[in-house]
Every structure is written in structure tokens, then in C-alpha cells.
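One protein chain omitted, others in place.
Each chain gets a letter, A and B, in the order it is written, and its residues are counted from 1.
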Amino acid sequence: MKCDSLTRAFTLLIRRDLILAMRHRAEMANPLLFFILVTSLFPLGIGANPNLLQAVGPGIIWVAALLAALLSLDSVFRSDFEDGTLEQYLLSSHPVSVLVLAKVLAHWLITGLPLLLVSPLLGVLLDLPAAGIKVLFVTLLLGTPVLSLIGSVCVALTVGLRKGGMILSLLVLPLYVPLLIFASSAVDTAAAGLPVTAHLSLIAALLVLALSLSPFATAAALRVSLS
Amino acid sequence: MRAIVIHLNGSRTPQVPVTQTQSCCLMAAGLECVRDDRVLFSDLAFRLEPGQALLLEGRNGSGKTSLLRILCGIRYPDAGTVSWNGSDIQRLGADYYQHTAYVGHRDGNKLDLTAQENLAMARALGRPGKVMPPAALEKVDLYGYEDVLTRNLSAGQQRRLALARLLVTDATLWILDEPFTSLDVHGIRIVEELLEAHTQAGGMLAVTSHHAVNLDRTTVQRINLSA
Partner (left out) sequence: MFNNFFHKMASPKYFYRIAGSLIPWLAGACLLFTLAGLYYGLYLAPPDYQQGESYRIMFIHVPAAWMSMFVYVVMAGAGAIGLVWRIKLAEIMVISSAPIGASFTFLALVSGSLWGKPMWGAWWVWDARLTAELILLFLYLGIIALHGAIEDRRTAARAVAILTLVGVINIPIIHFSVEWWNTLHQGPTVTRFDKPAIHISMLIPLLLMAVAFKLYYAFVVLMRARCELLERESNAGWVRELVESK
């Protein structure tokens, strides 16, 4: 019975966030456009030599993905904080960590998933070989949820601040380093035709770790931010 | 008295033997609140029982909202404890929130959801009560606004929508921060009737208000924080 109502709250919360996102479709596209734009700026800046692009492509795409994720993070809790619904989650009779997980999952569906879907296109733009593009897709599939999960902790810590944006990037980006390293070197390795099981397992491990720990940290951080 | 007994049977807080506390109650002892190195209040104590209302008075900045947030468990008291049925609310956590409903000075409505969607979410977050969202809307005189976006409601209507949240969950303790803000005379009368009906059914109230609150049929305890 209690479990039932928890599942209901979980799905309703995701549905609610998706409805809200659909009612603001224009905002939804912003991180995606940013991702595409930043990636396509690099060839203009460093030259369109295919060999060069192939060498730096994985790193560029992943750095752009980090920045796009960072840009979209603020929206996880910001509007809920401003209109007072965030308080209502904390005062819910369900575990806050589960509600947080629903919020993060919805956020990933809204911002992470589009990045994932458009990434093969960017791989083609940067002359990555087919094997590299395939692995790029897998790393983003495993990695973008990690970006949302880790980001949610830091966003929860800064949500009460009027100018949280700069601090947020200072808090989040160092924590993204391992993911960036594993993911871009996975794409590199795949492009060179070598096996990448180890890389992908490490990213999957990061995902499992973030999935199991970050909702609790986020819940605790929200409690602190609202107190 | 009957109302109390019914409530105790429905209570899901297992730690406290019923015989020890006699009746369910909200108790505060030795509460102290410090903000910006200024002591807002100290050594505050009260005991609130079913059918009673706690009315917090005081000037702006005297700590009324802080006290309400302490009673919600959002804010930690600088000293003292708040207990529900004899257990510290910080320990009870979600078990306490099954029995509470809170309307802060921010409405906690999502402006881009319809009135009914807002209430459905509120119902899922708490312990669902017998009253369904449409019926709750009717009680706060918002019949016919079910599918109107909250953004398009007037300030007073938004406030009434927030207060309708109290009805869709099965909460005993209502914690209300300035519930009459932006309500007209008619709205104030509706809400006062709701509050009165709640205490008559064995519920409890903790309310701050600038306005004089007419709760003739309810035992009202007043705490003046400016005194």
C-alpha cells in the first residue's frame, strides 16, 4: 500500500515535470542548441584538418556535453524553489531521496536524452570513424545520467543562492573530471580500433555509484538549503 | 473525544505506546531561534492537542515564519525540541509528515499546471485523503476552474488553490503561514470555515496571521512573539 503510493508519487512527479517541459518547449531546446553550437565552433577555431578533428573530436564532444549539462542543471530545482513546491517535497510523507531521483530522471529525459540522440550527427561532423561514433553514443548513454545525478547534488547546495551559477560550475566541473577522462578516452580507443570494455565498465561503475549515493546527498543538501 | 480515538487508530507511528501520551499532540519545549546573531525567541513551549488551534502573533520579523518552519522540521531550532506524540519530529521524518500539511507564504502551486493537476500532485505527495481534487476545489469555491492553468488564476484564487491542498491529504496538523494573504472577505470566510471544520473534526492548526482570525468554536492558544 505504502509502496504503491510511493510508485504513484514517483511516476506522477516524472509525468508532471515532462508536462511542464512540454509547456515550455522552447526552453527545452536551449541546451541542445548550445551543445551543437559549441561543438561546431571548434573546427572553426582550430582548423578543419580531418586528422586533427579526429584526434580531438571525442574530447570536444564530451566537454561540450559537460557544459551543456552544466547550463541545464540550474533548472532542476530552481523553479520549484521559487514557487515553493520544493518545500512540499521535503514535507512529503515519502522519502525525499526517491522524489529527488524522479526529478533527476525527468531532467535527464528532458536534457540528457536529446544530447544523446544528436551525438552521432556531431560525430560525423568531426570526422569520427563509425566505431568511434558507436562508442560515443554508448558513453553518452551511460554518462549523461551521471552528469545529471552529480549535478543535482551541487545544484541542491546552491539553489537558495541568488547568484548560484558561477559557484555551481566551480562545484560541479571538478567532479565531472573522471567521467570526462573515461568517456573521451573510450571514444579515442574505439576510434583506434581497440577494445573498450574496460572504459565502458568504469563508466557503468560511475553510474551505479552515482545512482546509489547521489539521491541521498541531494536530499540532505536540499534540507540544508531550505533550512 | 471520539475524533481523537479515531485518529490514534489511524496513526502509523509505532514507536510511541498510546497509553503513554494519552492523546496525539504536538509539543514544543525550550525552543530557541537565532537569526543573524539575533535571538528571535527563546525558551518557547506549548502543547497543542486535537481540536485546538495555535495562533502565532507578532510584528514582522518577530520569528513567526521561522517558528512555523521549525514546527515543519524544515528549520532546526537552535535549542529545544518539537515532538509529535512524544517523539522528536526530526527523528520521525516522513512518519511525521504523514500527519502534516503545510502552506507557506509561497503558494507552492506550479503556475503552468492546471488547478486539478496541482492538487493531484499534492495528493500523491502526502497521505491521500477521502476528498478528491474536484471536490476540494468546490470547497474553496473554485468549481469550474479544474482545467484552468494556475497562471491564469487571480492571486486570491491561487491562494485558495494552495489551501485546497490541505483537503486532499489526510493530515491532522495544518501548518499555515498567513493563509489569508490576498483573500477577499468572501475568501476569508470560506477559509475560516474550513479551519473551523478541521478543528471540529479533531484536527490541529498552527497559524500565523496579520488578520484577526475568527475561530469561535475552537480552543485557540495565542503566542505573541513580540511580547
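Descriptive notes on the structure:
Basically, contacts are C-beta pairs under 8 Å (C-beta built on N, C-alpha and C of every residue); 3 or more make two chains touch, one makes a residue touch a chain.
It should be emphasised that the depicted structure is a prediction, and the values quoted were computed from it without experimental measurement.
One chain is not depicted; across the entire complex it touches A, B.
Checked against the full complex, the candidates A:56, A:98, A:181 or A:204 give a single residue touching the omitted chain, namely A:181.
Residue in contact with the omitted chain (choice from A:109, A:141, A:171 or A:204): A:171. Within the complete assembly, A:153 is the residue of A:73, A:153 or A:200 that touches the hidden chain. Listed here are the chain A residues that touch the chain not shown: 153-154, 157-158, 160-161, 163-164, 167, 170-171, 173-175, 177-178, 181-182, 185, 206, 209, 213, 217, 220-221, 224-225, 227. Within chain B, the residues in touch with the undisplayed chain are 34-37, 39, 76.
By our rule, only the chains that are shown with their structure count from here on.
Those residues of chain B that touch chain A in the shared complex are 69, 72-76, 94-95, 97-98, 100, 102, 104-113, 117, 120-122, 124-128. Those residues of chain A that touch chain B in the shared complex are 5, 8-9, 12-13, 16, 19-20, 23-24, 79, 82-85, 87-95, 99, 223, 226-227.
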